[in-house]
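Here the complex is missing a single protein chain, while all its other protein chains stay put.
What follows is chain A.
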């Protein structure tokens, strides 16, 4: 068997289908994006090669900085809320003394299964400035605090990000729960014998041992935030004005509303670079060899 797996031809034979698929549906389009980003192109007529002019324009474009900032806010919100709350939930559920664990586990995961459209419509109703649930709660509690959540340029991006964070929290929770459950009991018991309280033991033992999972979760949350699109498209349409634009949305606007496909792909190319940098950085920051229990 070992001899067979050491055979170069065999390795090639088994990896070839994947390599071909990956090249055709990932690498080739990505290369196309970088190539097309150097064109002045309306998507229909032949384009004009303008080399880096689109990039220069991008760095002078105010919308680009709005999009960049919003992407960062979105990513930060997702990372903090999804992984933070996901961790607390996972650790709580992993405690065998908690009642109804099964029920809770399923309930946390339900939003993940729902479609984005359903979730967004649900929250649109809750955020509504006139009769939305959230403002009604403030009213019932007698707090004179009313917000125009999605129509206020300052709160809109947070409101939209919160919806995405809420929806996909269950996914991170599931990943983290699996990680917690795979850590052998002895470690926690040893910590307990040494006199550590439960949460301290988790902090010092469980969480560091979950580094691999965290690495994955952070990459997922942050690139997900930078890529955000569907929530804006449904809830705010990028508005009010351009206040909830992200790079993906900017790409969409340039390509489909303005008809500048070349400039749109420039935004897309920048997004690819941005995501690669983030992935690389996270991999460097949480550098660990594979954990062996």
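In this text, a residue touches a chain if its C-beta (ideal position, glycine included) is under 8 Å from a C-beta of that chain, and two chains touch if they have at least 3 such contacts; residues count from 1.
Throughout what follows, contacts and distances are computed from a predicted model.
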item	value
Complex member absent from the view - protein name from UniProt, among "Extracellular solute-binding protein", "PadR family transcriptional regulator", "Formate-dependent nitrite reductase membrane component NrfD" or "Hydrogenase maturation factor"	"Extracellular solute-binding protein"
Among A:50, A:76 or A:124, the residue in touch with the chain that has been omitted	A:124
Which of A:86, A:225 or A:238 contacts the chain that the document leaves out	A:238
Omitted-chain contact residue, chosen from A:29, A:84 or A:153	A:153
Chain A residues that touch the omitted chain in the full complex	42-45, 61-62, 124, 127-130, 146, 148-154, 235-243, 253, 256-260
